[in-house]
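Below you'll find the structure I mean.
Missing here is one protein chain; the remaining ones are kept as they sit in the complex.
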Amino acid sequence: MHRIPAGVLGASGYAGRELVGLLLGHPVFELAFATANAQQGGTARFGPQTVTFCAPESVDFAATPLVFSCLPHGASAEWVSRARAKGARIVDLSHDLRPGHGASISAPYGLTEFNRAPVQQATVVANPGCYPTSILVPLAPLVRQALVAPAALVTVTSASGVTGAGLSPRTDLLFGELTEDYRAYGTANGHRHLVEMRATLAAWGADVDLHFTPHLLPVARGILSTLLVPLRAPIGDPLAFFREAFAGEPFIEVADDPPTLHDVQRRNVVRVWATMSAHVRQPLLQVVSAIDNLVKGAAGQALQNANLMFGLDETLGLPR
Amino acid sequence: MHRIPAGVLGASGYAGRELVGLLLGHPVFELAFATANAQQGGTARFGPQTVTFCAPESVDFAATPLVFSCLPHGASAEWVSRARAKGARIVDLSHDLRPGHGASISAPYGLTEFNRAPVQQATVVANPGCYPTSILVPLAPLVRQALVAPAALVTVTSASGVTGAGLSPRTDLLFGELTEDYRAYGTANGHRHLVEMRATLAAWGADVDLHFTPHLLPVARGILSTLLVPLRAPIGDPLAFFREAFAGEPFIEVADDPPTLHDVQRRNVVRVWATMSAHVRQPLLQVVSAIDNLVKGAAGQALQNANLMFGLDETLGLPR
Amino acid sequence: MHRIPAGVLGASGYAGRELVGLLLGHPVFELAFATANAQQGGTARFGPQTVTFCAPESVDFAATPLVFSCLPHGASAEWVSRARAKGARIVDLSHDLRPGHGASISAPYGLTEFNRAPVQQATVVANPGCYPTSILVPLAPLVRQALVAPAALVTVTSASGVTGAGLSPRTDLLFGELTEDYRAYGTANGHRHLVEMRATLAAWGADVDLHFTPHLLPVARGILSTLLVPLRAPIGDPLAFFREAFAGEPFIEVADDPPTLHDVQRRNVVRVWATMSAHVRQPLLQVVSAIDNLVKGAAGQALQNANLMFGLDETLGLPR
Partner (left out) sequence: MHRIPAGVLGASGYAGRELVGLLLGHPVFELAFATANAQQGGTARFGPQTVTFCAPESVDFAATPLVFSCLPHGASAEWVSRARAKGARIVDLSHDLRPGHGASISAPYGLTEFNRAPVQQATVVANPGCYPTSILVPLAPLVRQALVAPAALVTVTSASGVTGAGLSPRTDLLFGELTEDYRAYGTANGHRHLVEMRATLAAWGADVDLHFTPHLLPVARGILSTLLVPLRAPIGDPLAFFREAFAGEPFIEVADDPPTLHDVQRRNVVRVWATMSAHVRQPLLQVVSAIDNLVKGAAGQALQNANLMFGLDETLGLPR
């Protein structure tokens, strides 16, 4: 098969680096460029290969059918427009085009498993946030099958590795500040992801309140989310329910035991476990889900979407 | 002031080590013995000092007015009885005598701040678990002032450093297995602590369901608990509420920002922060609390109780 | 190409797990069995696949042309003999058959890059230790080209991730004991590796003393070795020297900067950097080398040797 040139805008951050690494191993897409504003002319190593960063202004979008934008939130939408104007198709990994953000560019939400048809047709796809991916995947079949109690309060506690905060020169993200520490955070970031999740749940017709508390873990990568979902009625066998709901999905695993970060690191999967909560008076489903925030939570899902957009096997080039 | 001999049963585990270290720096209590079944004759270093472990059978309880038991759950109650029979007063750090465990020995629950009078009079004190300490301290004023909504579902997500799992030769606790990992757990341990918390809440007259999910962190020490508490009505200023509720408490801190593990490691404090949850339809209080599981969650609170039992200043020898 | 059955003895430890994972992705070898004494009937997950452990006694070596032994030191030689008697060819990852250990079974030393012809012909190969791999690879061209000063004292300081110590239930390897720690060790293990390195250097005709100090790092995987090698005369451009010496080697990288563990984790490479030491009176070469102790230091190199033994492309199924 002939190769399809693919470029990465904002390739020097964590998600961009991950995406470049995946593209270097992809059998059809071929890395055409990798931009990095601050480091243009600089290089990065990917195993035995070296990639040289260029300036986004130097890019020929007309010659690049596929563009990924890992640019910072706020800066991405403009470059998406430029690339689209030249005929490129784009997967945008920023917040800019996601549900609830009032974007002027319309783009289907690339939570792949629940939006395949629109993604296949799309010129631009809004790639989901990492937290929303870990949370919305298990919520989707519950909401879609109307199992959630009306006006329920769904509570989610998530913990993320520090690559979720980006490759930024911040003293609060130094090793010396985070080792042996753990904290709740999430006013700024948390809210942005909360908006994205609420808008998506509303679009799905869910009548729920969502309470979300993110935490920062002293690990590099991975997100673990613990959900409590009030149901209309107990589900007899929650694992069987999810196994049926996700049957045939190559990137969703239903586990016999609560997943851990080690189960999912460097893999493009959402791993889910669930049980009915004992000892409480209402029917309450507890779900634990895990993803790699840089793979299924960012670069991997972006590539999964791109595979669909270009009519390829959805699993091409993705680590399982 | 003359010194009071104090002994530690089960001194080779994490809580026992911490307690021996605190006793070596205590101005009134004086380390009389430190037992370790498997390591008798062995030694442990505490800064410039070295302690030699002896067998519990060799101990003269009659000459030791104060005994701490850090023996394993199940084995502790018997030694508490033996020591009590010889006239010692005991702080038991095991589950054995805690609320909800059906113990034959009656012992006040040593959640110090809420039980001072019984502790002062007690021959035996049941020292609280680490998770319950982090959770019950902020719940206490809410329950006691009847602010919690009737039949509420209180949900708690906690994360603990690995010393909470003890100094046991288990492959699942090896560094190579836990670094860069994070997981929910808590069938065994979780349930025991859940029983302790439910029994205590019931004793306080609370009509609540409690859902508790513990997690294992790749850090050595510290517990962070995130609580969601449905209220009868919103509290206008939750920090002011807690500041008033805990006024004068030397070991409870109300913080302006969510506490982190670094704030409390190696200190005998519970640090609490709270806010009313926005974006949800019901009045919902979110609380984050942090402790050092080995200090306020074990050895430190045990020493705090012992200080009270012997009529000493409650803060003696405790790191703040 | 038809698949070749390959079995792993001792598959539940770290090296065995790594090897099973590599075999599951190998295009020619096919996992025939994975034994685990203590866990027979137990299972382990490898991404989406699950492997069930069997007892070594149940294995049909006659049907398994290729066997890897990851059995403990001391126990491995006997099983190598059994498998060989049934016609299998074996790569032994234990110390048992390595240089200097007085083994009764003769086996070429599988430091692949320097022993290809004997490995290709061998029935049994002694796979090198992890430390020796990181140290002997850069020493080899210096010794072979007689650049080392006569009777020189070569000093090596190495640091290894904790998987090097195995998946053993030892309290000194618990996360709580090793996080935020670092130590020199190496009487037992160090000496065994020292014997292996000395015997190899002697076989190469080197007239050197070797001083070796291993350290234990709070990381899961990786070895970094820092060597100081007195030379007969300065090398003008040490990087150019190593680039020429290792030209064409697929698994040896000569780097422009000192390598770090991140450069080599999960890859079957030795990464080497060198410089002449300034500020000292004698010609002294400083070398820094890095490997993944479980890949190039164990399972990866074992598979590299097996590829050669079966006439396959040496790089098949190996992560670069």
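Think of it as A, B and C in the order they're written, each chain with its own count starting at 1.
Throughout what follows, a residue touches a chain if its C-beta (ideal position, glycine included) is under 8 Å from a C-beta of that chain, and two chains touch if they have at least 3 such contacts.
In this text, all values refer to a predicted model and were calculated from it rather than measured experimentally.
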| item | value |
| --- | --- |
| Contact with the hidden chain (one of C:Asp60, C:Glu78 or C:Glu180) | C:Glu180 |
| Which residue of A:Arg3, A:Arg45, A:Lys86 or A:Arg170 touches the chain not shown here | A:Arg170 |
| Full-complex contact with the absent chain, from C:Leu111, C:Val254 or C:Leu284 | C:Leu284 |
| Interface with the undisplayed chain - residues on subunit B | 45, 47-48, 179-180, 253, 263, 267, 269, 320 |
| Where the unshown chain meets subunit C, residue by residue | 151, 153, 155, 157, 159, 161, 177, 179-185, 194, 198, 209-211, 213, 215, 217-222, 224, 226, 228, 258-262, 265, 277, 279-282, 284, 286, 288 |
| Residues in subunit A touching the chain absent from view | 14, 161-163, 167-171, 173-180, 218-221 |
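As a convention for this text, only the chains that are shown with their structure count from here on.
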| item | value |
| --- | --- |
| Mean-CA-position distance for subunit C and subunit A (Å) | 37 |
| Shared interface positions of subunit B, touching two or more other chains | 161, 177, 179-180, 218-221 |
